[in-house]
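As you look at this complex, bear in mind that one protein chain is not there, while each of the others sits in place.
Showing chain A:
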Amino acid sequence: MRLPTILLAVTLVATAGLALAASPVRQAILDGYAKEAGVAAFSAERGKAFFEASHAGGKPETPSCTTCHGMDPRMPGRTRAGKAIEPMAVSANPKRFTDSAFVEKWFKRNCDSVLGRPCSAAEKGDLIAYLSSL
């Protein structure tokens, strides 16, 4: 009775650990942005400030990432048309940042909507660092 229980516990912990470990695709996406930005590491704090800031230059309806995603990335957001958006935090939604074409498509759209310009590779990396840190 005892040994199986311990084994089960060990297995569960190991599985949880694996699930939390950075996905190789997410890491590759981050590595790509790091190379493009010429930086060694990203800053979750800068990513948080960027996520929460009100930006000028974009469309008036969408001044901030939080307009649709909300202040707590672990919670679902809501589009301006009322549809739920799955959480952005990797801890709440492990699928986040695991498909580079999808990630680039939404950065392209939403950076234009919110900032009126493309996001830099550094901004993208900081943001993913923040959303992976929660």
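The rule we apply is simple: contacts are C-beta pairs under 8 Å (C-beta built on N, C-alpha and C of every residue); 3 or more make two chains touch, one makes a residue touch a chain; residues count from 1.
Methods note: contacts and distances are computed from a predicted model.
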Taking the list "Bacitracin ABC transporter ATP-binding protein", "Iron complex transport system permease protein", "Dihaem cytochrome c" or "Mycofactocin maturase MftC", the UniProt entry for the undisplayed chain gives the protein name "Dihaem cytochrome c"
Checked against the full complex, the residue among A:23, A:62 or A:98 that touches the missing chain is A:62
From A:27, A:54 or A:79, the answer for touching the chain not displayed is A:79
Among listed residues A:35, A:95 or A:109, the absent chain is touched only by A:109
Had the left-out chain been drawn, it would touch chain A at residues 59-62, 78-83, 108-110, 112-113
